[in-house]
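After this line comes chain A, so read on.
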Amino acid sequence: MGYVAAAYAVTLLGIGYYWWTLWVRRSRLSRQLGQTPPREGRG
Partner candidate 1 sequence: MGLGREGESAVGIETVFQLGILTAAAVFLFFALKDEGRDRWLAVGAVAVLVFGVYAGLFIAGTDRFQGPPQRIFYVHVPAAWIAFFAFFLVFVFSVRYLVWREERDDVWAHACAEVGVLFATLVLITGPIWARPIWGVWWTWDPRLTTSLILWLIYVGYLMLRAYMTDPDQRARFAAVLGIAGFLDVPITHLSVVWWRTLHPGPVVLRSGGMSDLPPSMHIALWSCLLAFTLIFVYFVRKRTAIERLQARAEAARAGAGG
Partner candidate 2 sequence: MTRFLEVVWAVVEKDLRLERRAKESFVLMLVFSLLVLTLFSFAFGPEGGPSGDPGAVQAGILWVAFLFASVVGLSRSMGVERESEGFTAMRLSPADPSALFLGKMASILILMAGMELAGFAALAVLYRAPVGKAAPELALVAAAATVGIAAVGTLFAAMSVRTRTREVLLPVLMFPLLVPVLIAAVRGTAAFLGGRGWAEAADWLKLLVVYDVIFVVASALVFEFIIAD
């Protein structure tokens, strides 16, 4: 059962990690542009 746990954990952690990198990149860029993150949907 440990294997199942490992596989599911890796999946969730992998998704979470990538999500986190997106957040970090996004906030760093918004700070560089000197504004709060713009609303989505346009462009």
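These made the cut because all candidates are chains of the complex that A comes from, given by their letters.
Here is the rule we go by: a contact is a pair of C-beta atoms (placed from the backbone, for glycine too) under 8 Å apart; a residue touches a chain by one contact, two chains touch by 3 or more; residues count from 1.
Treat the numbers as computed from the prediction; the structure is a model and nothing was measured.
Only one entry among 1 or 2 touches chain A in this complex, and that entry is 1. Within the complex formed with candidate 1, the residues of chain A that make contact are 1, 3-12, 14-16, 18-20, 22-23, 25-26, 29-30, 32-33, 37, 39-41, 43.
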